[in-house]
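Removed: one protein chain of the complex. Kept in place: all other protein chains.
Let's turn to chain A:
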Amino acid sequence: MGLASRIIPCLDIDGGRVVKGVQFVDIRDAGDPVEIARRYDRAGADELTFLDITASHEQRETLVHTVEAVAAEVFIPLTVGGGIRAVADVRRMLNAGADKVAINTAAIHDPDLVRAASERFGAQCIVVAIDAKRSGGSDTEPRWEVFTHGGRKPTGIDAVDWAQQMAAAGAGELLVTSMDRDGTRIGFDNALNQAISERAGVPLIASGGVGNLQHLADGVLKGKADAVLAASIFHFGEYTIAEAKAFMAEAGIEVR
């Protein structure tokens, strides 16, 4: 089979600027999404994900312009997430040039949103983002719960069940973030990803916890992820996309 596992750098956007700094060596403006997107495009990133962490409505308008500016110059797929609450939000992002839109909290509050958006625009552009935390079970059969609001609010919903429900409702892809691992740099929660990947039937992007290249390879080999998402290891110049791909290829993973 020829389908490559994807590497997706993730950029946090606030008010039209990339935050949490991207430290390429000779970058002109470390906060400019277009400049950074262009760099990652040239470096061989397979897709880009922009997560809007802006709270205010006015700044959301800025995001639309950011997406337009990036899409005019970068010809790889672009996913936009954060604050998507209605079908109209999905349409605006797609019209601005996003290829996929990630829906997170709104999917919990309004499960019909995923169905409606998917019927309207196609499953291929609807990503459901799931933030999950381990919630007991045994070592051999762990369980995970869906959280919202950046991992602060529990929902009581089982993450694996939720993933299956969202795929059935029309999600074309799942972005699964382990809230236990996010920011820890100790690797993905591969048990979580594997449990979802084997049941949901749609592609899975693993997120949360990457600290080195072995973690990326493990995400595919152990977690059965179709794509691996990472932020800091690339932004801070610890590893290049090319190094990540060479490492994964060495581990027997097909990459572009």
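Rule of thumb we're sticking to: a contact is a pair of C-beta atoms (placed from the backbone, for glycine too) under 8 Å apart; a residue touches a chain by one contact, two chains touch by 3 or more; residues count from 1.
In the analysis below, contacts and distances are computed from a predicted model.
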Q: Would you mind picking the UniProt name of the chain not drawn here, from "ABC transporter ATP-binding protein", "Imidazole glycerol phosphate synthase subunit HisH", "Carbon-monoxide dehydrogenase small subunit" or "Alpha/beta hydrolase"?
A: "Imidazole glycerol phosphate synthase subunit HisH"
Q.
If I consider the whole complex, including the chain that's not displayed, which of A:D32, A:D46 or A:D218 touches that chain?
A. A:D46
Q: For the chain that's not shown, point to the residue among A:D14, A:D131, A:E145 or A:D226 touching it.
A: A:D226
Q.
Looking at the full complex, which residue from A:G15, A:P77 or A:P142 touches the chain that isn't shown here?
A. A:P77
**Q.** Contact footprint on chain A, counting only the chain that is left out
**A.** 1-6, 41, 46, 71-73, 75-77, 94-95, 97-99, 119-125, 172-173, 201-203, 226-227, 256
